[in-house]
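The complex appears here without one of its protein chains, the remainder shown in place.
Labels A and B are assigned to the chains in the order they are written; within every chain, residues are numbered from 1.
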Amino acid sequence: MLLISAAVLASITRARRGRQLYLRAIPGFSAVDEAAGRATEMGRPVLFSVGLGGVDSITVLTGMTVMQHVGRICARMGARCIVPIDGPSAYPLAQEVMREVWESEGRPESFRADDVKYLTGGQFAWAMAVMGLMTRERVASAFYFGYYGAESLMLAETGYQVGAVQVAGTPDLYQAPFFVVACDYTVFGEEFYAASAYLSREPTMVGSLVGQDLGKMLLLGIAVAGVVLATLVHAGLISANPLVPLLSQ
Amino acid sequence: MTPRRIIATVTFLAGLFYFLEYMLPARIAGVTVPLSQWRVGLGNFMAVLGAFAIGMGWFHLLRGQWRNLVTGQDRSSSIGFFCALAAILYFGFRNELEGAKAPAWVHMGFDLTFNYVFMPLVATVFSLLAFYIVSAAYRAFRIRTWEATLLMGAAFIVMLGQVPVGGWLTAWVPVKWLQLPYLGAWLLGVPNSAAQRAIGFGAAVGALAISLRIWLNLERGAFFSTEGK
Partner (left out) sequence: MAHRENTNQGFWQRAQTIDRRYLFVLLVVAVALPSFVRISIPVHVFDDTMGVYRSIEGVARANTGKRYRKMVLVMCDWGPGSKGENWPQTESVIHHMLRRGVPFMIMGIDTVGPTLAEGMAERIAPRYGRRYGIDWVSFGFRYFGDPQLLSFVKDIPGFVQRDIHGTPVAKLPVMAGIHDMSDVPLLIDVAAGPEVDRWIRLAQPTYRFKAAFGATAVMAPAYYPYLDSGQLSGLLVGMRGGAEYEELLGAPGQATQGMTLQSMAHLLVAALVILGNIGYVVGRRARR
């Protein structure tokens, strides 16, 4: 953990010193601008959901960085952005982020505070409320960036039924298959955590991403070394020593 | 000290506490590390903070629904909301606070609102998923590429192997590991496990990086400062 943290911090430092770092394209993020723009053309609102959880959830905080980006496009183009919130502690934060976005785009009067809604804290009650919202408002684009449970497919299917372009991002794998099936673009696993770096391209964020990759290579190296040593021990070619149990734990 | 600086300092100290409390042994050179005795109190403190957060959400919900009721916009939903809220609060509190001393109609009211309305509603909504899965599967599972074909084959094996009918369909196969339950178990336990680990590594490193950024006030964008500001 310390090594990976050191790699991340070192990469951030390098990036801040002006070094240009390469990021491969992720279709899900490239589609964010396009999907938000589509809503403006059609005169229908955008729906942005940060998933389940409150402000203590890292997925909600990450989702909000994407929400800010989408909100900025909506504010610039004059489209509504509806944000249904599940966790009560996330509601004031979401309100504040969207208000600041509209103000920074010079359209404070266009900001509709009621578009950021705390619906309910119950998972399925929230899901039903969002499904109703999507159907009544006939959203043109739907973004799902956060942690979702079983309601993921319900939301995605409803979005499909109303004809919305859907972009989903979730860090865990449980619901990723449902999003992949029903949404136009999906981002999952570590790509979700890379959202803020991709959308902002700020040196700190990009540097952190590169550090993550270094960390993964380190983990891969350790895993390969462990596999090789364990195989050799199993084959009786070398004797088990303190290093092998340490690597295999 | 600016508000942002105060927030950053509190965030750093809170993160540092839990990091050190987890990493340091209970005793160092015969001296007890005092951090662990604070853990229970801090945990209770955070539970109280969580309760305040629920209060904030309630306030917004009540305000929004009251506004709907007064302005006539979607009035029927708001009436339903307030009736349900009143019923469940009344019966819930009386049932909990009075316990066995509460009259029978209070227990009946609680049963009605919680066991016979709320719970079946949640179970019903969850069961909608089964129908949605069927329609999504029929619409979206197409063998457009060879990877999709491979995925389809694996899905069939696992899907049928997980239910008794898979074992029944392939009971005649002489080689045991080619029977659907065993093949499905192998797919889940070996290739799936490897893939899950790989994605899990990436997600865990990603979560570590973002946690590090928030802890050390390096996060940028949204509610954090932008570069150089």
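Definition applied: contacts are C-beta pairs under 8 Å (C-beta built on N, C-alpha and C of every residue); 3 or more make two chains touch, one makes a residue touch a chain.
Values in this document were obtained by computation on a predicted structure and should not be read as measured data.
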item	value
Per the touch definition above, residue among B:L62, B:I79, B:M108 or B:A123 touching the missing chain	B:A123
Touch criterion as defined above, residue of B:F19, B:F59, B:F93 or B:F141 at the omitted chain	B:F141
Selected residue (touches chain absent from view) among B:A87, B:I133 or B:L216	B:I133
Contact with the hidden chain (one of A:F124, A:F145, A:F179 or A:F192)	A:F124
Hidden partner chain, residues of subunit A it touches	56, 123-124, 149-150, 172-175
Interface residues of subunit B (partner: the chain not displayed)	18, 22, 36, 39-40, 42-44, 46-47, 50, 118-120, 122-123, 125-127, 130-131, 133-135, 137-139, 141-143, 152, 156, 159-160, 162-168, 181, 185, 188-189, 192-193, 196-197, 200
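Heads up, the rule we're going with is that only the chains that are shown with their structure count from here on.
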item	value
Contact footprint of subunit A on subunit B as seen in their complex	50, 53-58, 60-61, 64, 121-122, 125-126, 128-129, 132-133, 135-137, 140-141, 196, 199, 201-203, 205-214, 216, 218-223, 226-227
Complex contact set, residues of subunit A against subunit B	1, 4-5, 8-9, 12, 54-56, 58, 61-62, 64-65, 67-69, 87-89, 91-93, 96-97, 114, 117-122, 124-125, 127-128, 150, 153-154, 156-157, 171-173, 178, 181-182, 188-190, 192-194, 196, 199-200, 202-205, 208-209, 211-212, 215-216, 219-220
